[in-house]
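The other protein chains are all here in position, but one chain of the complex has been omitted.
First chain written, first letter: the chains are A, B and C, and each begins at residue 1.
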Amino acid sequence: MIAYLLIITLVLMLSIVVGLVRVAIGPTPSDRMMAAQLMGTSGIGVILLLAPVVEVSALIDVALIFALLAAVAVAAFTRRRVTESGG
Amino acid sequence: MIATQLLYVGCGILLLILGLWSFLVHPPLLRKLIAINVMGAGVFHILVAIAYRGIDTPPDPVPHALVLTGIVVAVSATALALAFGQRLDRDDDR
Amino acid sequence: MTIIEILSLVLLGTGAFFFLAGSIGLMRMPDRFTRLHALTKADNVGLGLIVLGLMPLAPDVRDALKLGLIWILVAVAGATGAHLIAKRAVRDDGEDSH
Partner (left out) sequence: MTTLLAAFDLLLSLTLLGLAVAALTSAEPRRGVILFIAFGLLLALVWARLRAPDLALAEAAIGAGLSGALMLAAARRARRRRSPETAPRPSEEQP
């Protein structure tokens, strides 16, 4: 069971690496934001899957903070751009 | 367990060296701040790796307390440095 | 291995497949909108299936409810973010214009 969870975790880490490559090569800021969103979601998944592996159930709270932070981050990036393009 | 500790301590040392190099080489204030933060992350990384005691035993709490204090101090120092930088820019413009 | 565990294994595997498909799409799709399409599948369906698969393994009911809350938060944030990104890309304003 634990080994299976670790395999799933490895797949999600692969998805984080893909997001990192997208953030690095761009080409547009939209792509960077999308890749950041994918990295955040995969990070939440990895933390949730690690909770039974290392037997720390408090990790679910950490994932909750990650989810809140992702929402705030996307809103902050987009708001900044709208005000900037307005003037 | 020893192998895991070695891996993460080595990673922390590499982060420390990378941050130091970037701090010495790149002149802009923001890049120096990012470099200092990466250096601090390397130190925290080493401390947390030392506190690790295997996947089924609770870790050592003392380094964790040190790192928790360190994170807060690092954020405060970053904010102070950014405020100083803003003040310097404004005085340059005048 | 009980029937619940097998069910959760299948759900976790399907979720990982959606993440894999989403990241391949993000890498290989030709333009922004198709990439956004691939990303939202990984975000909503992938994490939803993984949360569903982890729920039976949670130690008590409170943790299972927290897992559900996380998924709702991520779904709302993902939908809002995808909408904002797509709106910016449609208007083609700012630095997106190339």
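Definition applied: contacts are C-beta pairs under 8 Å (C-beta built on N, C-alpha and C of every residue); 3 or more make two chains touch, one makes a residue touch a chain.
Quick caveat: nothing in here was measured; it's all calculated off a predicted structure.
On the side of chain B, touch with the chain left out of the figure occurs at residues 3-4, 7-8, 11, 14-15, 18-19, 21-22, 26, 28, 30-31, 33-35, 37-38, 41, 44-45, 48-49, 51-52, 55, 58-59, 64, 67-68, 71-72, 74-75, 78-79, 82, 85-86, 89, 93. Residues of chain A that touch the chain left out of view are 2-3, 6-7, 9-10, 13-14, 16-17, 20, 23-29, 32, 36, 39-40, 43, 46-47, 50, 53-54, 56, 58-59, 61-62, 65-66, 69, 72-73, 76, 80, 84-85, 87.
Keep this in mind: only the chains that are shown with their structure count from here on.
Centroid distances from chain A, each centroid being the mean of CA atoms, peak for B. Comparing per-chain C-alpha centres with the mean over every protein C-alpha atom, the closest match is chain A. With centres set at the average Cα position, the gap from chain B to chain C is 31 Å. As a whole-number value, the distance joining the C-alpha centres of chain A and chain C reads 10 Å.
Residue positions of chain C touching 2 or more other chains: there are none.
Shared interface positions of chain B, defined as residues touching 2 or more other chains, are absent.
Considering their complex, residues 1, 5, 9, 12-13, 15-16, 19-20, 22-24, 26-27, 32, 35-36, 39, 42-43, 46-47, 50-51, 54, 57-59, 63, 66-67, 69-70, 73-74, 76-78, 80-82, 84-85, 88-89, 93-96, 98 of chain C touch chain A. Every residue of chain A that touches chain C in the complex is listed here, in rising order: 1, 4-5, 8, 11-12, 14-15, 18-19, 21-22, 27-31, 33-35, 37-38, 41-42, 44-45, 48-49, 52, 57, 60-61, 63-64, 67-68, 70-71, 74-75, 78, 81, 84-85.
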